[in-house]
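Just one protein chain is left out here, and the rest sit where they should.
Labels run A and B following the written order; every chain starts at residue 1.
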Amino acid sequence: MLKILLMGHPNVGKSVVFNRLTGANATESNYPGTTVDYEKGYVFIEGHETEVLDVPGTFSLYPKDKAEEVALKIFTQEKDAVIICVLDATKIERGLYLVLEVLERSRSVIIALNMWDVAKDKGISIDHDHLSSLLGVPVVPTVAVSGAGMKELIFSIHEACTSDVKSIVERAMV
Amino acid sequence: MLTEDQKWELIDNISRKTVRYGEYNATIKDAVAELTVKPLTGIPMAIAVLYGFWSFFGAIAGFFTDGFMVKLFGGTESFTGIIPWFGNQFTNHESILFKLFIGDPGVFTPGYAGDICFEAGGVFTTGLFVALGVVLPAIFAFYLFMIFMEDSGYLPRLAVLIDTLFHKIGLHGFAIVPMILSFGCNVPAVAATRNLETKKERFMMMALLAVFIPCGAQLGVMLEVVPGYVGMIILYLLLGFFVFGYVLNKIIPGKSPEMLMDVPPYHMPRWNNVKRKLWIRIRGFLKVALPLVLLGVLIVNVLYLIGVIEYLANTFEPVLISWFDVPGETVAPLITAFMRKDLAVAQLGAIEMSVSQLITSVVLVSLYFPCVATFAMILKEGLQSGLREGIVFLFSSLVALFIVIFAWGGLLRWILVLAGV
Partner (left out) sequence: MKKLSEMNVGEKGIVKHISPSIRPVVSAMGLRLNETISIASIQPMGGPFVVSAKNANISIARAHAKNIDVEVIC
């Protein structure tokens, strides 16, 4: 049974992506955003009900506080889960750091490049196809608050894959 | 695996190939973001926001409670009201069941002039009124504003601004989250202390908020019972928070954390998210608090009928009168306070006493033992770090609590005398 983990920095719109994916059928943590509890919900992918966990926001897999410790715990426990890395398109560099850490642990990844609209407003343009081919995993631009790109994200989840960091280096360093 | 430096080098290369940073002109939003975190402008703005929070809370809670719920439960000239209606359904007002569930028969005599909502005292009269008529609007107003602060991104800025002050008492800025949450309900606030880093900080925060921060339910009832003095009471409790925080920081061994936190840009809160969070929290309140309020009324009524309260009141009267200058009858609300503090304040409103006595007893109810839900939560959190540590934790909290009640509660009496209230 496929499971999905939503991972990303705090304040990248991760919980909005989660709400968009799961709709009303989420079981709540008691007080979202304030405790380190996480939310669980279900999304239909190709007719299959798939569990989604909203992992607490974390900057890296080397925890600096309690919330990040919980994030790491869930990440290590759910060995077979597909990871949706939610990135803030306006702060893509520091987001990629987490992506690389996740890829180094041989996990299937798909990237949601969220806040695409804010990035545009700030004059930031990202060639997401090129980014995807360099990284070797799917990259989907999303605007979770408006719902743009969410369908594409759901349709692309089955394309999530692992990517060897060595070959990323080969592609990117030339 | 790549080293940290290799990773950054790789990221820079990827970014060079895929990202273009264009010209960007700062917007009003950026200017606001900067102004709210600079001390000279940010601190007055933070005070304004918190004052706005308080006004909003008072206005919304007052609007629903006084404008609607008091009439719905107490009745008007043209409308019977829920509580009198309950009274009318029974012919025998002297039966035990009537006294337990509907309340004091005296209140239901024709021409009764008192505040029937608070003074009836029955499970289905005053109990329901306090839970749904007073506390529910207060909780609604509190969480609505809190969620806006959370979702807009203002909270981390508040944490930066308050860090200086909190640092002096061994906490760091992020402790503002459990502290503000605590003004809604201590239970989620205790849970939120999990986000604090060191054991010392957690212990301090749990102890301080359980003792000094009145919850939204209690504040809602306080606005009904002692309007005009609530601000002063909150200031007195906050002062206690910092005084005892300072002392605890000096006594308790352990490290205080240093701030390291991302400050996100402002976002317009999404109505769907706000609605969802609000509903989750209100549902949580209804599930946990409503049964406890009703049970609390029932227990206190039973204790009254079998004479336990009278016995306790007589026993503790000397201490209450001599040390705190409050009447012996306050024993009953103090017992209730263990079940629900909001209900306890409501009961104080029904006791005959002077304004200064009322203020002192409201403060006592706040300082006094945490309500059962908070207590259970603290116990659960304390025991998670092992039985031995849990017991040490519990014991030291109780000692601290005892000192606080007598010192801070007793001091208030003399302050009130000096102030001439």
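Observations
Basically, contacts are C-beta pairs under 8 Å (C-beta built on N, C-alpha and C of every residue); 3 or more make two chains touch, one makes a residue touch a chain.
Computed from a predicted structure; not experimentally measured.
Listed by label, the shown chains that the missing chain touches in the whole complex are A, B. When the whole complex is considered, the residue among B:P156, B:G170 or B:G409 that touches the unshown chain is B:P156.
Only one residue in the set A:Y38, A:F75, A:Y97 or A:W116 touches the chain that does not appear here, and it is A:Y97. Touching the chain that is not shown, out of A:F18, A:F59 or A:W116: A:F59 (per the contact rule at the top). Seen from chain B, the chain kept out of the figure touches residues 4-5, 8, 33-34, 37-39, 42, 156, 159-161, 163-164, 167, 172-173, 258-265.
Contact between chain A and the absent chain runs through residues 59-60, 62, 64, 90-91, 93-94, 97-98, 122.
Following the convention adopted for this analysis, only the chains that are shown with their structure count from here on.
Chain B has its Cα centroid 36 Å from the Cα centroid of chain A. Contacts from chain B toward chain A in the complex involve residues 1-2, 6-8, 10-15, 17-24, 150, 153, 177-178, 181, 188, 191-192, 194-197, 260, 262, 264-265, 267, 270, 272-273, 276-277, 280-281, 284. Of all residues in chain A, only 9-11, 15-16, 19, 28, 30-37, 59, 64-67, 92-93, 96-97, 100-101, 104, 118, 122-128, 130-131, 134-135, 145, 165, 168-169, 172-173 touch chain B in the complex they form.
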